[in-house]
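With one protein chain withheld, the remaining protein chains of the complex are depicted in position.
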Amino acid sequence: MTELQTLLWPGADFAVPEGPVALWFGFTLLLWLCAGLYSFSTINQRKVLYWSSFSLAMVGNLLLLLAQDVLGFYLGFALMSLSAYGLVIHSGKGAARRAGRLYLQLAIFGELLLFAALLLRVDAADGALAISDLQAAALTPLTLSLLLLGFGLKAGFFPLHIWLPQAHPAAPAPASAVLSGAMIKAGLFGLWQFIPAGDGLLLLWLPWLLVLCFSSAFFGALLALLHRKTKVVLAYSSVSQMGYLLLALVLYWSSPADYQAQAAWLLVWYACHHALLKSALFLAAGTASSYRLQSWHWLALLWPLVSLTALPLSSGAAVKYGLKQELGQGIFANWSLLPGLLTIGALSTALLAWHLLALLREQHQPTKPKLPSTASFSWLVLVLASLSMPWWLTQLQPLWWQALQPAGILAAGWPVLLAAGLYWWWQHGGRPLPASWQDPVSPALGWSLWLKSCYQTQSSRQQAWPPPQWRKQERRANRWLTQQALLPLASSTLLAVILLLWLLS
Amino acid sequence: MNFALAAVLLPLLAAVLALCWRRQAARLVWLSTLFSLLLALAALWQVVTFGPASMQLGGWQTGLAIRWQLNELSALLLLMTALIHSLVASYSLSQWRDAGLSADFWPLSALLQSALSSLFLSVDLFNWYVTLELLGLAAVALVLLSGKKALQAAMRYLLLSLAASLCYLLGVALLYGHYGWLDVPQLAVAISEEPVDHRLALWLITAGLMLKAALWPLHVWLPAAHAAAPAPVSALLSALVVKGPLFMLYMIWSQLAGPELAVTGSWLFLLTGSMALVVGGWSALRTPYAKVMVAYSTVAQLGYGLLALGLMLHLTDPAFTQALFIFVLAHALAKTSTFLAVGEMQLRLGGKRLSTFRGASQTMPLAMFAVAVAGGSLIGLPPSGGFVAKWQLLLPLWQHSQLWWLLPVILAGTLLSAAYIFRLVVLAFNRAKPVRPDFAPALLPQWLALLPALLVWMLAFASGSLLSWLGG
Amino acid sequence: MSGDFWFDALLGLLLLLLALATILARQLAAAVMLYVVFGLMLALAWARLGAADLALAEAAIGAGLTGALLFSALARQPKSLAPAQGAGRVERLPALLLCSAISAVLGWTLWQLPLQPQHSQLPAALEQLGSSGTEHLVTAVLLNFRAWDTLLELLVLLLALLGTRLVAAPEPAALQHWPLARQWSKRLLPLLVLVAFFVLWRGATAPGGAFQAGALLAAALVVLRLNGQLPALRFDFWWVRALILAGVLAFLLAGLLSLWLNWQPEQAAQWLRWPLPLAKGLILLIELSATLAIGLTLTLLVVGERKELGA
Amino acid sequence: MSLVHWYLLIAAGLWGIGCYGLIRGPELLRRIIALNLMGAAVFLVMVTLAARTDPADGVLHALVLTGLVVAVSATAFALALVARTLSESA
Partner (left out) sequence: MDWNSWLPVFIVLSSLLPGLLIFSLAEHRFALRTTLNLGGVLVKLLLVAWMWQGVKAGEDYYFELPFLPGGSFILHGDALSLQFVLLSSVLWLVTTLYAIGYLEGSPLRSRFFGYFSLCVSATVGLALSGNLISFVLFYELLTLATFPLVVHRGTVESLRAGRRYLAYTISGGVVLMLGAALLHSLTGSPVFMPGGYLSPLLAEHSGLLMLAFVLLITGLGVKAALLPLHGWLPEAMVAPAPVSALLHAVAVVKAGAFGIVRVVYDVFGVDVMQQLDLTWPLVMLASATILYGSWRALQQQDLKRRLAYSTVSQVSYVTLGVAMLGPVAAVGGLVHLVHQGVMKITLFFCAGNFAETLGIHKIRELNGVGRRMPLSSIAFTLGACGMIGLPATAGMISKWYLASGALDAGYPLVLLVLLTSSALNAMYFLPVIYRIWCLPAGDWPAPKQLSRRFETHWMLLLPPVITAVLIVLMGLLAGTDLSPLSWSKLIVEREFSYD
């Protein structure tokens, strides 16, 4: 659709996505619709701020998936990340406003880094604005780090996650569902689209990225255990899951040319799997905190947990198996340590799942009002989608079947059981955590406050230049000149001028 | 030459007749100024088409008789005199009843006009002395028109101008003693043939003329005299009377000074010009009285004339002559408009100090607009005449790096003039407590004050022909 | 060492001494008196230097009328004026230094002047004298060669009168008339008038002329007025104004007449070029009217009261 | 030291005295007298210069005569002005 260029901004170009991007677009759209439905019934319609931010974020998110050109993508990305601020501060409480401020500062910072990165890429591809043309240009260390930082701040894996555990709990349930499900995935989508797979420099950096993935995975899971509120735990679980998604991406980058299509599909499956289960969990946590959970809700709650811990029969198992398979393909084939790390990851996720289940049961109060039917319907749709994922994704079925083999069941089963035992021992038997470790407040809020103080300082008014107080001396000089001395002074000057000039010439 | 002669005689006749029929004096002199304006235009047209002409008064050969020389320069100065006089005459005709201007103003101003016209035409040293004396006495008499408050200033002005005339006469006597010629061109020829050390004569003449033209070190009499005089008189004084001696300085120094004397003379004029710009500007900025400010502005603006004269001697480039006389023309028009407007406002708002002009842009917008537009030319904003003069002054300066210090001086002068002009303009926009005139001020005097300002504002567009005529 | 040398030396020194005395005298009246004497001595100097016209004019105008002016100004000074206190010694020294330096420089320059001037207008003037309408050179220069200067000079005089009218100086104290003086003035008047017109007539051929005659006439009128024998010459009377303007008017009319007479269509007109046959008559007419004008103007300047000047 | 030089020196002396009177003279009247002295000095210079040729230079004499009349009228005007100024200030 080249004639768009002459109408919209230079290089404007949109295309109907096909292949993996179509799936990505599909589950994002589903997520936004369900969250919209859920919030339609639980959030009061006259909240203009919430609804305008919600719709702007949705448009931005969908736009960036469709965009084929840099400016279009950047437009969608910026629209989404900035309008999400409205969602975070919706509740208006102090905590929400502080989290919102941190979120916005980091979003703006990420925005600028991304702007610089895209510019450098366009400059490297000497002015070509289509994303496909950018793939040819080589990456420079500066551009790559800027891209990783820019998209990382949105994706929220380990070192750049500081805003995530603050923002998600503050946002209302559907908003945090969408935030976790669709928006942070956009960061990953950006990384996937803008960093060309076969780049030499990238291959050099891959081992470091690998370390990043696993540290994010373990960090997220372990820190979740320290917190008592369900939404915070879910936020940290998103951090750890983003670690795994980054792992899928790293594997995609490192996989050989023929296997890359398959790796791409695996990446999208994992993203879709995580999106559906995380949004369902967030809706569940939201419902648990303000509504009464009926019996079938518990079932709808259990299935995402099962899928999270990748137990057989769930999409999680299929995707995890695919991941293990892929490990053996690319350059990391001979790294023996990786499968072990994956199992430890599975163990920590299971622990997290049990911790979450315990918290949910703890918080359950039967006295709260019943969840409105449309909200529970949308929650149900999400759970069913996650449940039936292997069916409407035909390519996933072979992996799903292999995960169902006895070896697969055993490999998936023992970590969950071990985690259950460990968690039970830790809660009832072992020493409880020291109080200071309970719900640690992140230092990021302090930094954000310091930053705000330095840009809202009071300016001292400069004092106007005081007019000289010479009036007195001038009046005295004038009086002396005009009264006594004018005639002698003038005539002597006349003669002096003549004399002086005669002497000088 | 006939038109120029008529332009000199007509005001003379008008003055004499005005003394005979005192009741018709005003209309008579007013008509004579208009006719002399037409005659001056005809003289200019004649010079432009048939070239310069000269006339020995009485038909005797040069040296013995007084010689009148009519070239583009003197024709233009004649035209300036006639124009300013007609403007001032019509202004005073329109408001002399309420301003209480005595009937003696008319013969005196006619005499002033004929004296000035004959000064611009003649090239005879002694004749210059007599016209200079006539000019001085007429000016003092005119200053006395505003009664008691002008006595002190007029007396000082008279005594100092008498002393200056005597210095000038002594200089002329010495020159005649050395070379025997009173006719300036002939004297120049005599000097070039066998030069004799006539330094003292030249310095005496220069000092005398500097005092008469109120150039910087000898300017102390001007502010009191021009401020005390009634508005039309101070316009005439500042615009014309001060320019006569400046013209004589130019004629004498451009022809009689030998090469090495010219260098010393140029340093004198450059230094005094710079000091005039700075000191005059600063005094104008600091004085609380309106007309004194405008008077000091004359002292400052004459600094530009001095700079042009000094540079002409230093670098012998005709552009500076053009700059000098464009400045004389532009300053005459601008100063006339400023003095008439300030005088009118001072009369209507009733107060000498600048603070009485608060809110004048509301109460008397036309007069205030005249001051602003004329101020624009004094500062030298394009497309005014002042701008053209400054432009011609600046152009040759860039190549001569040894005169670099003149640029900051000119810049300082311009900024100081902008400061004191806008000091008045900003005050006029103060709507907080405007000073209200007691009755609706008449519009005709304000329009007449505005006319010269508009003329000088558009001077740049006519500068092409002006500069070619002053190519001199 | 002939008598002339001693005479000139003495006269020069006397002039200097008188000038010094005038400036340094304590009372003002003494200063005025000394100035009048100085004027007379100066007239003597002119005569000594061969300028007869000037000696006559200096005596009549310089010493006589200026002296009268000074005395009448002295009379008008208010008694209550505190004597101006002399400035301290410090201020006197710089002025003294400055003036002596100036006079030294002037003296040195004048000393350089050549005794025989290489060129002057004298030879040209002498050969043109014949066609100028008068025999006496000074009158020829005044009324023919440089007639325009004389016209302007008459205007200066007129201006001085107009200025004095504007100033409206205070009235001097009333005079009690001295009978001897009144008688003396009655005898003196016809003589003075006769001498004045004789000087006027002689001006055409020998030293004399309008200015000296005018001064004498003014002296006569002043004496009459001081003795109270002259009615008020009010400026408002038309004939007084006519007389005052007579000099300038005569000049202008003569000029216009001559312009009209030698008018050639395409040639440029020449101002104040008396046609030869009429020259003598015109000059005489101008001289006569100038004398009357100067006489009356000077009288009004010296003794004109406020009502006379019509302030 | 001829007659001309002698009178020129006298004129120079007169000019100096006149200037001193103008600058120093406390009363205004005395300053006008000083002005007249300076005038006399200038005229003395001119007349002496005229006397350098055998028939004295009539042109200069005419000039001096004109100068004299101008001096007188200026003095008259100045005296009237001084009288009025003093009567005002008293």
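Order of writing sets the chain letters: A, B, C and D. Residues in each chain are counted from 1.
Basically, contacts are C-beta pairs under 8 Å (C-beta built on N, C-alpha and C of every residue); 3 or more make two chains touch, one makes a residue touch a chain.
Predicted model only: the values in this text are computed from it and were never measured.
For the chain that is not shown, the touched chains among those present are A, B, taking the whole complex.
The hidden chain makes contact, of the residues B:48, B:103, B:411 or B:442, with B:411.
When the whole complex is considered, the residue among A:58, A:82 or A:147 that touches the unshown chain is A:82. The hidden chain makes contact, of the residues A:12, A:99 or A:209, with A:12.
Of the listed positions B:48, B:103, B:189 or B:426, the one in contact with the omitted chain in the full complex is B:426. Annotation: of A:15, A:49 or A:299, A:49 touches the absent chain (contact as defined above).
As for the chain not pictured, it touches chain A at residues 4-10, 12, 49, 71, 74-75, 78-79, 82, 89, 92, 97, 104, 108-109, 111-112, 115-116, 119-120, 122-123, 127, 455-459, 464. The set of chain B residues touching the chain not shown comprises 359, 361-362, 365, 372, 376, 379-383, 387-388, 390-391, 394-399, 407, 411, 414-415, 418-419, 422, 425-427, 429-432, 460-461, 463-464, 467-468.
We adopt the following convention: only the chains that are shown with their structure count from here on.
Interface comparison, A-B versus B-C: the higher count of C-beta contacts falls to B-C. Mean C-alpha position of chain B lies 31 Å from that of chain C.
One inter-chain figure worth recording: chain C and chain D are separated by 12 Å, centre to centre, where each centre is the mean of the chain's CA atoms.
Residue positions of chain B with contacts to 2 or more other chains are 64, 126, 130, 133, 137, 140-141, 144, 151-152, 159, 163, 170, 174, 176-177, 200.
In chain C, 95, 98-99, 102, 105-106, 110, 113, 117, 120-121, 125, 145-146, 149, 153, 156, 159-160, 163, 167 are the positions where the chain touches two or more neighbouring chains simultaneously. Viewed as a network of touching protein chains, the structure reduces to a complete graph with every chain in contact with every other.
On chain D, the positions that touch chain C within their shared complex are 2-21, 23-27, 29-30, 32-34, 36-37, 40, 43-45, 47-53, 55-59, 61-66, 68-70, 72-77, 79-84, 86-87, 90. The touching residues of chain A, counted against chain B in their complex, run 470, 474, 481-482, 486-487, 489-491, 493-494, 497-498, 501-502, 504-505. Contacts from chain C toward chain D in the complex involve residues 4, 8-9, 12, 15-16, 19-20, 22-23, 28, 31-32, 35, 38, 42, 45-46, 49-51, 53-54, 57-58, 61-62, 65-66, 69-70, 72-74, 76-78, 80-81, 84-87, 91-92, 95-96, 98-100, 102-104, 106-107, 110-111, 113, 115-117, 120-122, 125-126, 137-138, 140-142, 145-146, 149-150, 153, 156-157, 159-161, 163-164, 167-170, 209, 211, 294, 298, 301-302.
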